[in-house]
Structure formats: C-alpha cells, structure tokens
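A protein chain is absent from this complex, but the other protein chains hold their places.
Which chain is which? They are A and B, in the order written, and residues in each are numbered from 1.
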Amino acid sequence: MTVVELKTTTPPTGLAEFWFYFSRSKGAVIGLAVFLIILFLAIFAAFVAPHSPSIQNREVLLLPPAWAEGGRFTYFLGTDAVGRDILSRLIYGARFSLFIGVVVVSLSVVSGVLVGLIAGYFRGRTDTIIMRVMDIILAFPSLLLALVLVAVLGPGLLNAMIAISLVNLPHFVRLTRAAVMTERTKDYVIASKVAGAGTLRLMFLTILPNCLAPLIVQATLAFSAAILDAAALGFLGMGAQPPTPEWGTMLAEAREFIQRAWWVVTFPGLAILITVLAINLMGDGLRDALDPKLKRS
Amino acid sequence: MSLLEVENLVVEFQTASGPFRAVNGVSLKVNEGEVLAIVGESGSGKSVSMLAAMGLLPWTAKVTADKLQFNGIDLLGMSSSERRRIVGKDIAMIFQEPIASLNPCFTVGFQIEEVLRLHLGLDKAARRARAIELFELVGIPNPAERLSHFPHQMSGGQCQRVMIAIALSCNPKLLIADEPTTALDVTIQKQILDLLMRLQAEHGMGMIIITHNMGVVAETADRVIVQYKGRKIEEADVLSLFESPRSAYTRALLSALPDNATGDRLPTIAEFLTDDQIFAGAVR
C-alpha cells in the first residue's frame, strides 16, 4: 500500500498532537472543564465555601434552597436536618471524593501494573495462578465484595478505599498483562535483550512505558468508579462515618427526609452524577486521543 | 479500443496539516488483452491512483480527472451504487495481503459463491459447480473439498489463488493486481505470476499490475508506467524501458538493482538526483 505522508515541515509535538485529537471531542473538553472546576473548589474549599461544613445553625433546620419559598441566599442550596449548609458540605465533600479517587487509583494502578507486568512477562505457571486469582475477584459482584472487605476490616474511609482498590485491581492486571504480552515479542525488546539488558530493565524501562496509554484511560474510568463505590459504601454506612461531609454519607443521613425536603437528597446525588459524568467524558476523550497513536506507531 | 482511460487524475487527501496531493496529474490507458505495469516506490501514488479509479477511497479523498472512462462508460459522473455494479464484475481487483483480503469468519467456498450470487444471480447448484470450476482453473488441488476450508487453514499462496478465483468469477474485462506477490515467497511468486499471465492470455483480459519490483515488471508487462511522488515520470513498452530508459529516474532505479551492480557499490538515487531533476522529465 502506498503510504500517504503528511506535508508538515515540523512534526507536531506530542502534546500538541494529543490536544488536537482530545479537543475534537466536545464532551471530553466539557468534562475536563467541569473536572477542573471541581478540583478548584475542592482545593480552595476553605475560601470558597460560605459556611463551615460542620457548624450547626439551630435556627435554620431543613431550610429550602434560595429560589424556593422560604429560602435564604446565605444558604443557597438550603440546609440539612441539623442546620448545616448543604453547599458548603458539598464543596468540602468534593475534597473527600477526589481524595478517594486519587488514593484508590494510585493503589490499584501501582499494584495492578506490577502484578500484570509479572504475569505478562514471565507467563507460565506464575501467570496462570495470578490470572485465576483475578478471575475469582472478578466473579464477585464488586460492591458486594467491597462490602465484605469493609465488614472484615471495619468501617471507615481508609478501609473503604483499600477495599475499592482491591475490587478495581483485576482490570488493571488484565490490561497490563495483555499490553505486556504484545510488546514483549517485539523486535525492540529483543534488541534490548541482545544488548544485555536484564529482566528488571526490560520490564520497567523498555516494555512498561509502551503499555501506558490504555492504562491512563482505564485509570480515569476507575477514578469515577471509585467515587461511585465510595459513595455507595458511605450510603450503606460502611464508608466515611458521619459527620464527615462525604457525598454518599450525606445521602444516607438524608434518607428519612426524602418526602419532606427533596433538596437534602437531590444535591449530593447531583454532585456525584456530575463528577462521575465529567470524568467519564474525559476518559473517552483520552481514549480517542491516545488510541490512534497506539495504532500508528 | 481502450478499456480503461484516465486523463489528468488528481487525488488529494484532507489531513490534519492541510491537503496532501497523493496523485498529481496522471494519465493512463489500458487496452484489451494488454498488461500494463505501474511501478514506483512507496509514496509514488501507484496504489492510490487505481483505488481512485475504482472509487474505493475514503471520503477524505478528493478525486478529480479530465476523463475517467471504462469501456466507453464515464465513471466520473456515476453514483457510487452504479459504480459498484461495474467494479467487481467487469473490473476485478486483487491485493497484496491474500490472507487479510479474505473474511476469516467464512469458508472460502461461501465467499466465492457470494460473489457469484451477487453479480451473476446463479442458483445454488450452479454456484457450486462454477466455484469448483474456478478453483480448478487457478490450480487449487481437490477443489470440492477446499470449498469448505477457512482462510486460516490455507497458505498465503493458496489464499492468493482463491482471491484470483474470486476476481475471475464474473469474467472481468480488466484485472487490477495491487502488489499481488509481495507478501509471498519467491517460488510461490513465480507460480502466481505464471498463473496470472496464463489466465490473462486465455481470457484476453486487460491487466494492470502495480508493483515496486522491477523483476515482476520484466516478467509480466507489455507496457510500463514509472511513477514518483504522484507523478508519471516515464511511459514505455517494457523492452525499451529496460533497454534504453529515457528518464534519469528510471535509469537510477534500474542501476540500483543489485543484479546490475558493477563493482562493489550500488549507485543510489538520492546521491545523484534531486526531485527537480526527476520531475524535469515527467510526462503527462
């Protein structure tokens, strides 16, 4: 086949090329923007939030949002059953959600990549044992497994994060293993071996950097899944414990007011929805931007 | 009368960095019963020009030509569905990767019978009989048994024979072979080329062979077009091309053949020709 060459004088840099493909997807750009806003709010929560998340104002229990009848502008999204400002709690809650996402993703990426790299590089019996264990983890409904783990470890935010990391692990292991297996037989790896590179060098310096693109995409998606799982655990009373302003926990506390005060349930739910949606959109954009590169090289 | 007539064909691709002209004003003609070879290195636009004539390029390609006629019918003004009726029946094409050109999910028998059904509307028994006949024609042993094989059960050479059988199934007037033997071993290449030449002579087909291999050109062609970076550099009958090449590029290409090496260094094109010198001799 005739190769059609691009008529560029200077080839675009990696970042410019990445942005070119990423910005083609409108959803991804919107997702990125929303995510950056949430990130900003979380970091500067102390300055942005109108109230403290834990101070209870006995005079304004279950105050409706500002635009509803009887609402006040100082409590823009209303207050909960013990008189805490919902907007402030949501802003502080973003800290927890993002923190959970970061910790869970780092934990599962580091351990998953390591295990997958070992399985894909050494193959044979090591591979079989690792993959069967991963199959067992995958066979459990993920939330159920997380619940069981938290029940064993004891409820709390840290234990919830460990449990969610373990549930996420098999995806990273499988993805890494598949990528390592295709890269391992390529000529450049053999050339490195012929040059005398040892096992560790081959694994971490030669093969691993070439497997990163699909992992980055998976990590983004795992980030949103982690937020969702943490919220679910919080809702079931197994995650962050009250009075922590974690979104799932806030939902759980508001359960009994669903009939009387819709805002107590709606806004934490919306916060979760918007964050997860934004990150997922961003992940899709990342996949579009990174995948053609995989095919082209 | 000429079978395929192309005048001033231009193909442009829209890319991230602006339009790229893959074919730049190429004209060619193939007569009935004639073998035309288009030879060039990668990037010469040799495959693209034929795909453009067949209407097989993606939508990012812009194809213009002063004339694009097959057997007296204008292909340019045609809708894609009308063009498809001709492509595949009167014009057939075979490609470089024989195994990838066949659908791995279906038996080769099903794939050849599908073509017979779509283009000729034969009934089931007639399709099978014709498929066996075609397999015999292209030299596949045990044709009746082979019909139920999947592509992965056959070698590259056998798959290319199946592709040729499919291409011949509707008795095309013109066969376009895009690097038909590049992926094959030398001994298999010889068999396939012999087969193609025999079938061409028997059926009196017009044939276009696209290749980068001067040896293949020498063994098959009546007439040769040399292309470089989307332009036609030289057109000549095969003997005079090899005996007395007119353009400097063709001369350089021929002297770069290890067969023609004199002394212990091979002359290389880049060492004594610039693009401008090459294009100076370009013909329309």
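One rule holds in what follows: a contact is a pair of C-beta atoms (placed from the backbone, for glycine too) under 8 Å apart; a residue touches a chain by one contact, two chains touch by 3 or more.
Criterion: contacts and distances are computed from a predicted model.
Note on the omitted subunit: UniProt lists it as "Dipeptide ABC transporter ATP-binding protein", one of the names in "Membrane protein", "Phosphoribosylformylglycinamidine synthase subunit PurS", "Blue (type 1) copper domain-containing protein" or "Dipeptide ABC transporter ATP-binding protein". The residue touching the chain not shown here, chosen from A:50, A:209 or A:242, is A:209. Residue in contact with the omitted chain (choice from A:57, A:192 or A:266): A:192.
Contact between chain A and the unshown chain involves residues 11, 186-188, 190-198, 201, 206, 209-210, 296-297.
Seen across the whole complex, the unshown chain contacts chain B at 41-42, 185-190, 193, 201, 212-219, 238-239, 242-243, 252-254, 256-261, 264-270.
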